[in-house]
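Every protein chain except one is present and positioned as in the full complex.
By letter and in written order, the chains are A and B; residue numbering begins at 1 in each of them.
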Amino acid sequence: MAESILEIKDLKIQFQNGKHIVQPIREVSFQIKAGQTVGIVGESGSGKSVTSLAVMGLLPDRISSIPSGEILFDGKELTKLKEKEWRKIRGNEISMIFQEPMTSLNPVFTIGQQLSEPLKRHRQLSNKEQKAAIIKVLKQVGIPRPEQIIHEYPHQLSGGMRQRVMISMALLCEPKLMIADEPTTALDVTIQAQILSLLKKITSKKDRSLMLITHDLGVVAEMCDWVVVMYAGEIVESAEVNELFDRPLHPYTRGLIQSLPSNNERKSKLYAIQGQVPKPEQVKQGCIFANRCPLAMEKCFQESPPAFQEDGHLSKCWLQSSDEGVVR
Amino acid sequence: MASSIPNEPLIPEDDSLAFSQKTKAAEFFTSLLHSWTGLLGVAIIFILLFLSIFGHWIAPYDPVKTELTAKLLPPLTDGHLLGTDHLGRDLLSRIILGARISVIIGLSTVLIAGLIGTVIGIISGFFRGWIDIVLMRLVDVQLSFPFILLVLIINAVLGAGLKNIIISLAIGGWVIFARVIRSEVLALREKDFIQAAVATGVSRFEILIKHIVPNLFTPMIILASLQISSFIIAEASVSFLGFGVQPPTPAWGNMLSEGKDFIFSAWWLITFPGLAIIITALGINLFGDWLRDTLDPKIKGK
């Protein structure tokens, strides 16, 4: 396989709220290979968005810190970068597609003005070249009559169109890595289908890598090559996408897949994971999922399981330890 | 109705809610300790309240006793810490006693203006229709008048005195409450929980009293705390112009007014009352800002 474009090693992130210190991210490690689409799946509070902000260097610097761990992007350590160095990377080598296309575009600038912003910052182009580049990228994301659209304001576009503009902005500087944070959650089903097929088309080209953050296993099944499942700030499972859906090892992943309505008989009781996601400050000793796990053993409440690995399929669960016997 | 439903997804009682157990008061207090501006504001307000209650016992001299032999003494002479005025009255004592006037006026004006404004704002926002249009046009008309000018006119009609200055300030100041409360009510009306109450069959009156009004307390308190200082400043301005509180009663405004004739010969006569006004207004504003930051979830939210 190709070399990895992003490698996160034992990343920890701390937030300080007054005297409280919470760790929304604890020892997260994964990598994204060039050309891969990696899905980060998790519910609210799983730390998936915080991870992506760390990769973009967008953590609020006054209250957050990275006490340990590395983020290697294209061989470069990112966690120690200064703001000025970050600016060279953001929007240029790593770009982001946000969840809310409504609020992530500035309402007082035209589409053309907003799209020329990253070009001005990262590329030396004449006005004419800029315009040509913008129109080209707008065509790429399937925006009709781009020559007119560049003179329009965000409010004149529909939600789906705005998300296309966001994607075109992320594509503009040909980044090595794109991060999409719930890119279709705010959109309708038929528009979601449009945007997903667009993202698929984009990632199929060249060495484009995508880190796709979502809570929707359906989107993962559609889009991803590799899946990282996060729960309460930790990675609980990580595997190739078919492997994950065929052979989920962690009880949390199994629960998520089993609770999809399409995996349950119509009108029957859905499989449900009991209880609630713990808040970061509620994390106690032992396995983070133990209090909701149907298979929890005594050991799970005492000791946090290490990441067991088998042919690259990683699962952080005591059931995978060889002395417990493999339970399937 | 003995349930046949197994209550399976019972939420564990301890951990899921343990962190919200802290009482509101404690949370409030710790948040105050974390903000030096809030603490400073509270400290100034405490001093102000203390002076206005115990002023008579603290003041070193009788604030209205004139002593022409000791007139216009500069600060730190003959036991007069801040000096004396043109009638030989002790400036420190007058400032201490002046605090009471400011507190009385600030509090009672905010109470009256707040009450009138809130009631009108609620009526306007809740019932909408023509009554809303009439009331809000009234507010518009009044807002097109300079506040101080309006207060002066009303005061001129009513005559001077503590009671009348309170009434004129209240009449001049209710509009801002009406405006803010009306927009709060309009926003609340559309909230899902109000719709839920309607869907439950709660009567209109009860929706207003039990669902809308309790949710207005926070904006009301924030607004009131921010308005007090502007009322105190307005009173000082009106008294300075010769209306409002009349001498010899010590009020910071009329002290300024009396001192302005001696601005070149006795600087302390306007400096210290002026400082008193500034510090008071600053303290109350700092407190109000902190209160807003703490109570208003729209700003507090991440």
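Descriptive notes on the structure:
Just so it is clear, contacts are C-beta pairs under 8 Å (C-beta built on N, C-alpha and C of every residue); 3 or more make two chains touch, one makes a residue touch a chain.
FYI, contacts and distances are computed from a predicted model.
The chain not displayed here is annotated in its UniProt record as "ABC transporter ATP-binding protein", chosen from "ABC transporter ATP-binding protein", "Sigma-70 family RNA polymerase sigma factor", "Urease accessory protein UreD" or "Gluconate 2-dehydrogenase subunit 3 family protein". Considering the intact complex, the chain excluded from display touches A, B.
Residue A:222 is the one among A:181, A:222 or A:237 that touches the chain missing from this view. For the options A:21, A:63, A:132 or A:270, the residue in contact with the chain missing from this view is A:270.
In the full complex, the hidden chain is touched by chain A at residues 43-44, 158-161, 188-194, 196-197, 215-222, 224, 241-242, 245, 255-256, 259-264, 266-267, 269-274, 276-277. The set of chain B residues touching the chain not shown comprises 1, 3-5, 7-11, 13, 16-17, 20, 191-193, 195-204, 206, 210-211, 214-215.
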